[in-house]
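Removed: one protein chain of the complex. Kept in place: all other protein chains.
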Amino acid sequence: MSGTWMTTRAWLLMAPLLAVMIAVIGWPLVDTVALSFTDAKLVGTGGNFVGLENYTKMLSSGNFQRTLVTTAWFAIISVAAEMVLGVLAALLLNQEFRGRTVLRALMILPWALPTVVNATLWRLIYNPEYGALNAALTQIGLLDSYRSWLGEPGSALTALIVADCWKNFPLVALIALAALQAVPREITSASLVDGAGPISRFRFVILPYLAGPLMVALVLRTIEAFKVFDIIWVMTRGGPANSTRTLSILVYQEAFSFQRAGSGASLALIVTLLVTVLAVAYAALVRKTAGSAA
Amino acid sequence: MERKSLAFSVFVHLAALLLAAVILAPLVWLFVMSISPAADLSAKPLRWWPQSADFSRYQLLLSTVANSAGAAFTASLRNSLAVASMATVAAIALAIPAGWAVSRAPALNWSLSLVIATYMLPPVALAVPLYMGLSYLGLLNNVFGLALVYLTILAPFTTWLMKSGFDTIPREIEAAAMIDGASLWQTLRILTLPLAAPVVATSALFAFLLAWDEFFYALLFTSDQRAKTLTVAIADLAGGRVSDYGLIATAGVLAALPPVLIGFLMQRALISGLTSGGVKG
């Protein structure tokens, strides 16, 4: 069949998707860019052109810088922990033991639990007066008095990270497990015969098989973590003393609570730019890893 | 299979038990809270197991008596179901032709990349114009409007899944059918689509779960029972005047039930979907 005929057909089939995407993503994005140069309010008449003022104001505000650090910290720690725990769980699930199928089936549950339900559940667990965590830790003697897990800046972000990890590390584990099962048996046995220790075996024999899929998971999870909103909104709303306020929460506050659509839009675009840079850098890394693994 | 030492075997079993406990403990606790009497949940020391199971909260939330808390909750359940179903159907309808087109005409690859790249966009970057646009169209606080917005999340994802699905179906089969005189449409309908049915099902499951989970847009674009979804209803319950933690837990259990059941029953399909993109790099 002729190439151009095929391509025309293909474009026709692609058209509905592209039309919808332009309507619900393309146009809003362009509009956000336009808004970001104005002092528009959320409701009411459009604003006046103010040039780069929104951007300079946002970038220089202490609130933004602090929030950026909080977001980056949340993203780096939670994603790193999810990767490590996920791979460990996958290595375990790749072993033979009784009940393996059941355990593997259970792994999908935290992932399937809606994010808002997960956040609500952990908020109840962390409750300073009646929460299960305080009760459990004091009853087994690890803690001598109840603590305010979500009320202390030192522990609030960590508590959020734990809740996020619990939901997401099983996903990494399942992806890693599928990759592990693709490792040919002969290779692992051969390396055993060669006398490789478990760590070097993991490093040089197994890891290359995992690298590709894990990189994809890493990229997706990092982008997700950078955009985080739901879990924080439900658990702390950015408190205490703004120690868990992430970029998405800050944009919400600016654009919707304070109704400053213009500066909210500029802030949202700064976040978008950051995520894009991150994703492009990662993509380059993925290509490199894929190249070296092959 | 190489032989493992006894110590190693014991270690593996212990680690497996630990993993199972970590996964299950919070989930079991959620359920226990939902059937514990309120007094048990504020007891010190905390009572871990209710003396008598109390299912009255399920009855309360699922009651449909007009003008009641239960009616409000069931309305949000219905809305979630409606929005997620509509968005899923629409996303699949867009993804099948587009996924097939990209799979068969590599010249289009860049357009799919562009669509997938929109995944990077934080919803906050689209929220203000979407809010204004929906307002202009009279689609705020409306299940159709919300379903439309959900396409921003679902469509790129399903298209990508469908494309990797079609990639596994040899195009020679299609070519042979067309040489036999079948039109493109016939070929797709009779030959390709049935072969791609498992991928369609997987994509639909994912799309449904994503839509069911969505919170941010629902929070912004819905205001009452006419469109408010379950995630927002639960956040309202948890943030408001509900001093009975058991009731919050009950709402959580009810909201989690559909996706957890889907996850549990369809896990083979879901895992293959999750990993197909990943494994191929």
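A and B label the chains in the order they appear, each numbered from 1.
Keep in mind that, in the parts below, a contact is a pair of C-beta atoms (placed from the backbone, for glycine too) under 8 Å apart; a residue touches a chain by one contact, two chains touch by 3 or more.
Everything below uses one rule, namely that contacts and distances are computed from a predicted model.
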**Request:** Report the protein name recorded by UniProt for the chain absent from the figure; options are "Carbohydrate ABC transporter substrate-binding protein (CUT1 family)", "Ligase-associated DNA damage response DEXH box helicase", "ABC-type antimicrobial peptide transport system, ATPase component" or "FMN reductase".
**Result:** "Carbohydrate ABC transporter substrate-binding protein (CUT1 family)"
**Identified contact with the non-displayed chain, of A:T7, A:N94, A:N242 or A:T276** = A:N242
**Prompt:** Considering the whole complex, which of B:A39, B:I173 or B:A197 touches the chain not shown?
**Reply:** B:A39
**Complete:** Across A:E96, A:E129 or A:E186, the one contacting the chain not displayed is A:E129
**Asked** Thinking of the whole complex, not just what is shown, which of B:Q51, B:S183 or B:S223 touches the missing chain?
**Response** B:S223
**Message:** Which parts of chain B face the unshown chain closely enough to count as touching?
**Reply:** 38-39, 42, 44, 67-69, 72, 131-132, 134-135, 138, 140-142, 220-221, 223-226, 228, 236, 239-244
**Asked** If the missing chain were put back, which residues of chain A would it touch?
**Response** 41-44, 63, 128-130, 146, 148, 150-153, 237-242, 253, 256-259
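The rule we apply is simple: only the chains that are shown with their structure count from here on.
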**Request:** Take the average of all CA coordinates in chain A, do the same for chain B, and state the distance between these two points in whole angstrom.
**Result:** 16
**Message:** Which residues of chain B touch chain A once you look at their complex with the stated criterion?
**Reply:** 1-2, 9, 12-13, 15-16, 19-20, 22-24, 26-27, 29-30, 33, 41-42, 44-46, 48, 93-95, 97-98, 100-102, 104-105, 107-108, 111, 115, 117-133, 148-149, 151-152, 155-156, 159, 175, 178, 184, 209, 212-213, 215-216, 219-220, 230-231, 234-235, 238-239, 245, 248-249, 252, 255-256, 259-260, 262-264, 267, 270-271, 274-275, 277-279, 281
**Message:** Show me the residue ranges of chain A that touch chain B in the complex, using the header's touch definition.
**Reply:** 1, 6-7, 9-14, 16-18, 20-21, 24-25, 27-29, 31-32, 35, 42, 89, 92, 95-100, 103, 105-117, 120-125, 127, 129-130, 132, 135, 138-139, 166, 170-171, 174-175, 178-179, 182, 189, 192, 212-213, 215-217, 223, 226-227, 229-230, 233-234, 247-248, 251-252, 255-256, 261, 264-265, 268-269, 271-272, 275-276, 279, 286, 290
